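Complex shown without one protein chain; remaining protein chains in place.
Chains: A, B and C, in written order; residue numbering restarts at 1 for each.
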Amino acid sequence: MFHYILKRLLQSLIVLLGVLVIVFFTLRLSGNPIDVLLPPGASEEMVEIYTEQLGLDKSLVAQFGIYLKNIFQGDFGTSYYYKEAVTGVIFERLPATIQLTLFSFLFTLIIGIPAGVYSALKSGKASDYIVRIFALIGQCMPVFWAGLLLIIVFAVQLNLFPTQGTGSFRHLVLPSITLGLYSAATTVRLLRSSMLEVLSKDYIQVATSKGLSKRKIVWKHAFKNAVTAILTVLGIQVAGLLAGSMIVETVFSWPGIGRLVVQSINNRDFAVVQAVVILIASIYVVINLLVDILYSIINPRVRLMKGSSK
Amino acid sequence: MTVHPILEVSDVKKYFVMKNGLKKDVIKAVDRISFSLEAGKTLGIVGESGSGKSTLGRAIVQLLHDIEGEVLLNGKSIIGLKRKELQKLREDIQVVFQDPYASLDPKQKIKKIIAEPLKIHKKPDREKSIHEIIELVGLPVEFLERYPHELSGGQRQRIGIARALALSPSLILFDEAVSALDVSVQAQIINLIKKLQNQLKLTYLFITHDLSVLRQVADEVIVIYRGKLVEKGKVEEIIDQPVHPYTKLLVSAIPEIGKPIVLDEAGEEEKVINQMFEEGEDGCPFYSRCEIRKSICLKKFPEISKLSETHDYYCHGISNKKEI
Amino acid sequence: MLKKFLIFAFVCMFLIGCSSNESDAEKTGSDEIESFTFALPIDTQAIEPFNGTSTTSATVIYQMFNALTRTSPEGEVQGDLAESFERIDELTWQFKLRENVAFHNGEEFNAETVKYSVERMLDTSKQFGLTSDYLFIDSVEIVDDYTVNIITKEPNNGTPLSLIYLSMVPKEYIEENGDEYFAENPIGTGPFKFQEYAKDAHVKYERYDDYFKGKVNIKELTFKPIPEESSRIAALESGEVDLITDVSINQLNRLEQAENLVVESFPTTRVSYIGFNMRKDSELIQNESFRKALNYAVNVDSIIENLLEGNGETIPAIFLSHFNGYNSGIEPYAYDVEKAKELLEESGYDGESLELAIAANTKQLPVVEAVADMIREIGVNVEVVQKENVLMREEVAAGTISDLYFFNIGGAYNSSELMSRIGFGSVQRYSTFFNSEMDELRVAANSEMDEEKSEQLWQDYQNNIYDIAPAIFLYQEYASNVLSSAYTNYTPRGDELILLEDIEKNE
Partner (left out) sequence: MIRQIVKNKVALFSVLVLILVVLFAVFAEFIAPYSPEDQHIESKLLPPVWDENGNSSFILGSDELGRDVLSRIIHGSRVSLIVSLFGTLLALIIGTVIGAISGYYGGKVDAILMRLVDIVLAFPFILLAIFVIAITGPSVFNIIIVAGFATGVNLARVIRGEVLHVKENDFIEATHSIGANNFRIIVLHILPNIANVLIVIATLEMANLILLESALSFLGLGVPAEVPTWGKMLAEARTLIISNPWNAIFPGLAITITVLGINLFGDWLRDYFDPKYVEK
């Protein structure tokens, strides 16, 4: 296990380097920050001064070399736009995004698991159809549309929650629901189908016919399936983390990483975009590794190592 | 008149390297096995599941890579062939697999399955050959338009045999080809196999764990335990006068037809064996289960002992022939 | 059991939601406004005053700082920290400073402050965003404690006006704590003191009781960036914020009808036009008749009336009526399809397909689509393409932008600055129109000391621009802000800055 993790971590470093190369070069192909930093009336002279000061006059490869060297010294660069260290800019936003992600995950669990189990138990009945239709709609709605509809209904009309911003627990509710809607819906569907599969297995039928408490059996299997479903959804959610938070944070004026990255791209704030991408990629890699390890613990048949025989 | 052997196998080895983190474990699936087989005869390869008999079969028919030793077919080496030569070789050696359910592509009609080898090797008159072949294995022509899942197990295995026959090979490997079938069906297929051998002058390698099947089909037998050849002889010699303690064990279990023999009480004994392998010592793998083991058995695998012209065994425990 | 759990889960979600429902703090005291929240369309770029290049950043910064001059809501230049100013020779402007003004930490404002502030701005190594706007300044001379001379490199009529964005910063405080510390803990002379800045979340200020113009009504001022317009409106409607800006015209009718809201729609310095890329090697675009044909083809009045619902003014030669040297004698190109077709015929247009570029995510997309539709009416093939903002600017700078491109630029404070911002001139980075005669005319107009002569030069300039037609002149944009009707005496400003000094509670 230890060797496996070590190997995966080494591979992850290669993956991260690949990600870094892509983001570094595509960013620089996609435009120049000078046009954002200087007012429209700026003279060519000023443009030259800035280009030199930002080191943008060097060749791309040289710039990348410098950047890599600095990273190994723990320096992720300075934000052109905010004119302060990138790490500071990011860590200021990070708690908000983590908070939002955690709560949306919580929402996923609170809604997704009971609804999924319930739907499987009531399979074929009207209540099952209702849950499934809600789940499908949850998966089918564009995120920003869902967010705006929630704002109009729950914030403007019913005045139950604030429309935007951070501060109290109430602020978290609508954005968390919006962000978690897709994963909650996915959880319901995954859990329902895996529960149905288990429930149709012979031994369950036998067990129930022998008079064993169905509830006990259901809960036992529900738990195991739920954990598997959660892990799958966790993987999905991490993969879509940035895309989701970019939109949700914009709709709800949430001061997190998603909005930062949208702005930083618009401003060609190279260092910030690079650092955020590395951060997100690292989270992705680590969570996936954890998910794989957890999978193997829950379901020992899924072995981490595949032998090379036959 | 001495018949020239069609297949000569000498000192064949197939090792698997398992990477376990930084450590490497070597698994000797086939270890220094030699034998030869005359044309028109059947050689039975017998052993428990996991004994390496299937690996040996696959090593001989070149379905595995990186094989050490020598395999001669009609006097020509077939080890380490290039792609084109290997492709050519496939015409000469065919395989019938154990599971008639899994060995046929569920998405293809029988016609396509049988035609495929002809197509690959660009044989003319395919339509005609297909008809001939399906009749040869005793199935009506209408079956050509069916899918595998519409057939019974026995019928499917007939298709498997038909596919193997399509290219008129000189050697066919049967890998547990009847063990997945019901006893009555098993008999039919065995009869078919024997009939075809006579009719077409075929040479067979027949892998099985089932000695009653073995007695029906084989002329000669080799017994494999954990990758090592432990006893070799004519089928009567092996079944009626087994010498090696392992062979004896196999033979004594005959009544339980169809069931793999599970005598290995793993645990402690496994550990001893594994240790032995790890230390790179070349002892007798049967040591832990052997009733007549000696200390030398741990250190060195025994040399060949000859009981008769045709009957060989490998055991330290048997000091003279009289003891048998 | 399951059902119970489900119900429990739902109830929990709602209870959590409803429990901590904070009631809006009652605003106490007679004139005092305990707290006021202002929603911005984007976050401020900085609270370091020299980095505030966007209008939004300026709005945030200007609550905290003062400059030597300031414009009146109508755009007239006035003294702010300067009591008065005069031009003493071609290159020199003299400013008399206000006395008894102190920074929030008590540091005194005087001539030293001015010299320090200007020199700090001119230091290109510090990479301040606004520096390039002030490179026309040569030096600052201290005459006495409360008099300074600002000397420019070239004669510049607009000097006092251009100084409105040059905030006065505390010399001793910065020298003691460093630029970095100042950028995070700014101190100014303005009506509000800095409290806290959480990026993308809020900027918080508190009233500065010793403000030299007298303390203001608002005790606590919060800025909140809410980028999504519908969320911004929702926040205002639900009472979470008191003032929002940048509201679409389509929303105004509905918001005007709301009892608790006041809509303020007013002209700004922002001009919208569709530039011809005259740097492009295209005979058609170089052809004056063709450019005029398009100007005749576009019904600007209809756009203003139907799409903008009256929230716009025509700009016959792109100049704004309240800027110096405005030529009121020029009538906008009339909507005249016949004449347009005639001119098109003259230009020899042979059906080639043109591109009309607009930056992605621009609110004015419907306007541009309507313009494209009108141009198509006279038989010109035109296709609207959206381009990513930065890449669009790069293409304009490189002269490789589409044949036509929509631009919308604000922030100019006089005619000269407007020309430099929209890029009509050979030295401008974003220029697609090079004409050396026009350049000379502009320099002459900007440096002429005699006001009347200067006005005349500017009028000539506008006549030429009108004739050359390097753009389809669209309109002067209006800004729309919406304020909670609990407050009053809010003065909209043409420069789109929002100063909250005079806001009062509504009786």
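Remarks
What we mean here is this: a contact is a pair of C-beta atoms (placed from the backbone, for glycine too) under 8 Å apart; a residue touches a chain by one contact, two chains touch by 3 or more.
Since this is a predicted model, take the numbers as computed values, not measurements.
Considering the intact complex, the chain excluded from display touches A, B, C. Checked against the full complex, the candidates A:Ile5, A:Ile71, A:Ile152 or A:Val227 give a single residue touching the omitted chain, namely A:Ile152.
Touch with the chain omitted from the figure is made, among C:Gln251, C:Gln286, C:Thr314 or C:Gln456, by C:Gln251.
Among B:Pro5, B:Gly52, B:Gly160 or B:Pro302, the one in contact with the hidden chain is B:Gly160.
Contact with the omitted chain, checked across A:Ile49, A:Leu199 or A:Met246, is made by A:Met246. Among B:Pro5, B:Pro117 or B:Pro242, only B:Pro117 touches the chain left out of the display. Touching the missing chain, out of C:Glu32, C:Glu288, C:Glu369 or C:Glu504, is residue C:Glu369.
Residues of subunit A in contact with the chain left out of this view: 11, 14-16, 18-19, 22-23, 26-27, 29-31, 136-137, 139-145, 148-149, 152, 156, 200, 239, 241-243, 246-247, 261-262, 265, 273, 277, 280-281, 284-285. Although one chain is hidden here, its contacts on subunit B can still be listed: residues 61, 63, 83, 86-87, 90-91, 93-95, 97-99, 102-108, 116-117, 120-121, 160, 163, 166-167. Although one chain is not displayed, its contacts with subunit C can still be listed: residues 228-230, 233-234, 237, 248, 250-251, 253-254, 302-303, 306-307, 358, 360-361, 365-366, 368-370, 372-373, 383-388, 390-391.
One rule holds for everything that comes next: only the chains that are shown with their structure count from here on.
Geometrically, the chain at the heart of the complex, using CA-atom means, is A. A separation of 37 Å divides the Cα centre of subunit A from that of subunit C. For the pair subunit B and subunit C, the distance between mean C-alpha positions equals 86 Å.
Subunit A and subunit B have Cα centroids separated by 53 Å. Residue positions of subunit C touching 2 or more other chains: none. The multi-chain contact residues of subunit A, meaning those touching 2 or more other chains, do not exist; every residue touches at most one other chain.
The touching residues of subunit C, when paired with subunit A in their complex, are 1-3, 5-6, 9, 12-14, 16-18, 20-22, 42-43, 45-46, 48, 51, 53, 124-125, 127, 129-133, 135, 180, 183, 198-202, 224-228, 230-232, 234-235, 237-238, 240, 388-391, 393-394, 397, 409, 411, 417, 420-423, 427-430.
Chain contact summary for the complex, subunit A toward subunit C: residues 30-33, 35-47, 49-50, 53, 81-84, 89, 92-93, 96, 107, 110-111, 114-115, 117-118, 121, 148, 151-152, 154-156, 159-166, 168-170, 173, 215, 250-253, 255-256, 259-260, 263, 266-268.
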